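The complex is shown incomplete by one protein chain, all other protein chains being positioned as in the whole.
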Amino acid sequence: MRAFEYVPAKTVAEATSLLAEKGDQAKPLAGGTDLIVMVRENRRQLERMVDIKDLPETNVLSYSPDTGLDLGAAVPCHKIYADDAISAAYPGLIDAAKIIGGTAIQGRASVGGNLCNASPAADTIPPLIVLGAICVIAGPNGSTREVPVEQFCTAPGQSVLETGELLVSLKIPAPPTNSSSFYLRFIPRNEMDIAVVGAGASVVLNDTKTAIVSARIGLAAVAPTPLLAEEAGASLAGKEISDEAIDAAAEAAQAIASPISDMRGTAEQRTHLVGVLTRRALNGAIQRVKEA
Amino acid sequence: MPGKVHVQTTINGEAAEYLCEPRQSLLEVLRDVLYLTGAKEGCNNGNCGACSVILDGRLVNSCLVLGAELEGKSLETIEGLADPDQLHPIQDAFLENAALQCGICTPGFIMAAKALLDQNPNPTEHEIRYWLAGNLCRCTGYDKIVRAVQDAAQTTS
Partner (left out) sequence: MAEKKDYKVVGTRPIRHDGLDKVTGRALYGADFQTVGLLHGKVLRSPHAHARIKSIDTSRAEAYPGVRAVVTAKDFPAVEDKIADLGEGAANVKDLQDNVLAGEKVLYKGHQVAAVAAIDPHTAEEALELIDVEYEVLPPVIKVLDAMKEDAPLLHEDMRTDEMGEQSEKPSNVASHFQHKQGDPEKGYAEADVVVEQEYTTETVHQGYIEPHNATALYNPDGQLTIWCSTQGAFAVREQVSEILDIPVSKVKVVPMEIGGGFGGKINVYIKPIAAMLSQKTGKPVKVLMSRADVFEGTGPTPGSYVRVKMGATNDGRITGAEAYLAFEAGAYAGSPVGAAAFCVFSPYKIENAQVDGYDVVVNKPKTAAYRAPGATNAAFAAETVIDEICEKIGMDPLEFRILNSAKEGDIRVDGPPVPHVGFVETVEAAKDHPHYSAPLEGENVGRGVASGYWPNFGMKSSVVINVTADGTISLVEGSTDIGGTRASVAMQAAEVLGIPAEAVTPSVADTDSVGYTAVTGGSRTAFATGYAAYEAAQDVKGQMVERAAKLWEVDAEEVQFADGVFSTVNGKEHEIDFKGLAARLDETGGPVVGRGTADPNQPGPSIGLHVVDVEVDPETGKIDILRYTATQDAGKAIHPSYVEGQIQGGAVQGIGWALNEEYIYNEKGEMTNASFLDYRIPTCLDLPMIDAVIVEVPNPGHPFGVRGVGETPIIAPPAAIANAVYRAIGIRMKELPMSPGRVLQAMGKI
């Protein structure tokens, strides 16, 4: 690990300018659970870490049933799942926040950081995708822009963030009536692993909870970036809830998966698991609507 | 090379200050600067929990925190758990249940268990196992550790 400097930023503007000064040699530090390890293991070399944990904008955590959730990029997982209203509104996101690393990791790791790390296997990204999250990005000159979360990651470890840009927060729309979400991953142990495959689903059911009005499916660890399985989700719109419909959606999800083989699983295993997990995620989300 | 950072913080209820390089983790600062060697390095990447400490009331891996981040914060380590004349009930429970063998993971488990019981005084076996999944023990098979935490919960609640 090379030496670097540590600078706590006091404002978003200061953070973006501190980042801009050093270009790709600077990174924002939130929970640090990925960044510190990456730098320590020489997988990434930096001259500067900009601590963005103490900014009001990155710490916002506010939910209203009308406007949805504003989630600061530095809010650690444990604060999210400790909030009952948020847990009830976005159970799929909570599923993910509760399984990132162990308890100690969740004491530091943030959803924003998980997103910026841009791992293909990131657990929170599929639920963010199925919940329609929007990334709020601050630029170096006081500018801001918004990017749909499914467009945020561009390659393993890479995102749309330009030099000097900072992910400030995520906006998640209020959940519609008769909707719910679900995320699960497959790992060989019961905790502390990286997803071999992850699948998230959100569904909106009709008033009688017998048919699917709309659905979204998100996948992790089956492509260079987490995916929105658009056609798979769309195939369910207007369908009665049935094993056949769900199987068809799972097959459509498998069709867009292009996994690799690595030490966590083979391509064949991953493609197989996309089908299994998509079915389980959809059934899980539907079950939650029914139980609500 | 960037210079050292001066940090003023609170450790185990007492004011503390130190100088550290920005790249030094909290674990390195505890062990090599402050000689608080109760937190152990087992993996240095957040996968074993041997370095568990409680930072501002929340369980964290000290290997995944920079020493420089501690300014103005409050840290609890294993060294601060017992009173001078009495062990913490979790420490007693670990002894009475023979919940340690080599003992290298023990400080981390005890800190993790404390963080759990502080917020959930009556955890189920599953809740204990879920909470402690980030702490690896290679000696005990976890049976006696889980029982010790159950016992401590009985004592403290």
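Letters are used for the chains, namely A and B, taken in the order the chains are written, and counting of residues starts over at 1 for each.
Here is the rule we use: a residue touches a chain if its C-beta (ideal position, glycine included) is under 8 Å from a C-beta of that chain, and two chains touch if they have at least 3 such contacts.
None of these values were measured; they are calculated from a predicted model.
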Hidden partner chain, touching residue among B:Leu81, B:Ala115 or B:Ala153: B:Leu81
Contact with the hidden chain (one of B:Asn45, B:Ser74, B:Asn120 or B:Thr155): B:Asn45
Interface with the unshown chain - residue positions in chain B: 21, 23, 31, 35-45, 47-48, 50, 77-79, 81-82, 87, 91, 94-98, 100-107, 110, 128-130, 132-147
Footprint left on chain A by the chain that the document does not show: 1-3, 186, 188-194, 196, 262-266, 268-269, 272-273, 276
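Just so it is clear, only the chains that are shown with their structure count from here on.
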Contact set on chain B toward chain A in their complex: 1-2, 5, 21-23, 25, 44-47, 49, 52, 55, 58-61, 63-66, 68-69, 71, 112, 115-116, 130-135
Residue ranges of chain A in contact with chain B within the complex: 1-6, 8, 29, 31-33, 36-37, 39-41, 49, 51, 53, 76, 78, 101-105, 107-108, 190-192
